[in-house]
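Notes follow the structure.
With one protein chain removed, the remaining protein chains of the complex are shown where they sit.
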Amino acid sequence: MTRFTAGARVRARAADPDGHTRLPRYARGHIGEVVEVRAAWPLPDDAVRGVFALSRSMRCASPRPRCGIRGLHSVIIDMWESYLEEAP
Amino acid sequence: MSGEHGELPVAARVRRLEERMIAAGLATDTELDEILEQVFAFASPVNGARMVARAWKDPAYRDRLLADGNAAAAELGLGAGAQGYLLKAVENTPAVHNMIVCPLCSCYPTALLGPSPSWYKSFAYRSRAVREPRAVLAEFGLELPESTEIRVWDANSEAATWSCRCARKAPGRWTKLSCPPSSPGTGSSVPPPGKQTVPGRPGGQRRPITCSSPLPPHRKPPPDACCPHRTAGRDRHGRGGPGHEGDVERRVLPGR
Partner (left out) sequence: MHDMGGQTGFGPVPTGDNGQFFHADWEARVYAIVRVLQRRGVINAAFDDLRDAIERIPPAEYLTMSYYERWLRAAEMLLAERGLLGR
C-alpha cells in the first residue's frame, strides 16, 4: 500500500544510517513534494544486508525552485517511500 | 583501445584478478570478452540520438517518448538497452532546462548509451550539479537566461532520466539534423573512436573487433540518425553543455 501519492508534502528522514542508503545527505530532513509514484523495488539499504524488502519508488521535488545567485533551479530526487515521512 | 597502459600496476592487478577468477571457475576468457563485445556492439550514444531525432520528426513519437521511455526505446529496437530500469525522457524548453546527475555514484543507462563520460563521473560534477547547476553549465559553454529554470534530476539506479530538446525549431519545418563527426565525449569536430578492440586476455592474443561507434566522418548521417550527442565541450556550432538543445544527455548505471 502506498503511503504517499503525487502532490503529497513529505520530509526526507534525517537519520544517518551506518550502511548503504540512497538517501543523499543534502536532502535529509528537507521538505519536498511527491511528483511521481512508481513501482515498488527492493530497497537497496536492505538488499545489501541480504534482506528482501520492497519500497515504492517515487520522485520528489524541492518545494519551489531555489533562487540561486544567477537564477532559478530546482532539484528532483529519485526516492524510496521508506525514506520519507509526512511533512506538516 | 590503447595498449600502452598494459604494464601499469593497476593493469597487472586486473590481470591477476582475472586469472584468479578463471581459476576459481567464476569466469571464463570467452565470457569476459563477450561482455565487452556486447557493449561495443550495441551500447552507444547514437541510440539515444536516434530516439531524439525520431522525436523531432514525429510529434506522436515525441509524446510517447515523454510518456514512456522504455516503450519508446523498444519501438526503435532499443528495448534491450533499457531493460532493468525505468527510462524517462524529459524535455528541454526555453522555460526549463534539465540536467541529470547521480551524486552518490554516477548511475547511468550504460546498456543503452554506453559507459558514461568522465565529466559525468567526476567529483566536481557529482558534487556541484545539485548546488550550482548554472555555473556547471557555464563551464560547458552553456549560458542560460536567468529566467530559464534549471531542473536537476538526482537519479538513482532504477530510474534513468534523459534530457533532450524534443520540439521542432519552427512550425512546419523540421530541424535539419547535423551530425558532426564528433566523439560522444566532446561534441566537437573530432573523429570518433571508430573501431575499438576488445582488450586482450591475460596471456591471450588480442582479437580486433569492429564495434559500433558514432558515424565516421566521411558518412552523411541518414535522416533519422543522430544529433550532436555529447555534452562536454562545444559542438561545431559553439553549443555545448549537458542537456543543451540537440544534445542527448546520457545517464549511467554502473555496469548496465
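Which chain is which? They are A and B, in the order written, and residues in each are numbered from 1.
As a working rule, contacts are C-beta pairs under 8 Å (C-beta built on N, C-alpha and C of every residue); 3 or more make two chains touch, one makes a residue touch a chain.
From a predicted model like this one, the values you see are computed outputs, not experimental measurements.
**Student:** Touch as defined at the start, partner being the missing chain; which of B:49, B:100, B:136 or B:150 qualifies?
**Tutor:** With B:49, B:100, B:136 or B:150 as choices, the missing chain is touched by B:136.
**Student:** If the hidden chain were put back, which residues of chain A would touch it?
**Tutor:** Those residues of chain A that touch the unshown chain are 19-20, 24-27, 41-42, 44, 47-48.
**Student:** Which chain B residues would touch the chain omitted from the figure, given the whole complex?
**Tutor:** Here the touching residues of chain B are 1-3, 5-6, 8, 10-11, 13-15, 17-18, 20-21, 23-24, 26-27, 31-33, 35-36, 39-40, 45, 84, 101, 103-106, 114-115, 117-119, 121-131, 136, 139-140, 154, 157-158, 182-186, 190, 192-193, 196, 198-200, 214, 230, 232-233, 240, 253-256.
As a working rule, only the chains that are shown with their structure count from here on.
**Student:** Suppose each chain is reduced to the average of its Cα coordinates; what separation in Å results between chain A and chain B?
**Tutor:** Here the centre of chain B sits 26 Å away from the centre of chain A.
**Student:** Which bits of chain A are touching chain B when the two form their complex?
**Tutor:** Checking each residue of chain A against chain B gives 22, 24, 26-27, 38-39, 41, 44, 57, 59, 65, 68-79.
**Student:** Given the complex with chain A, which residues does chain B contribute to the contact?
**Tutor:** The contact residues of chain B facing chain A are 86, 103-104, 130-135, 144-159.
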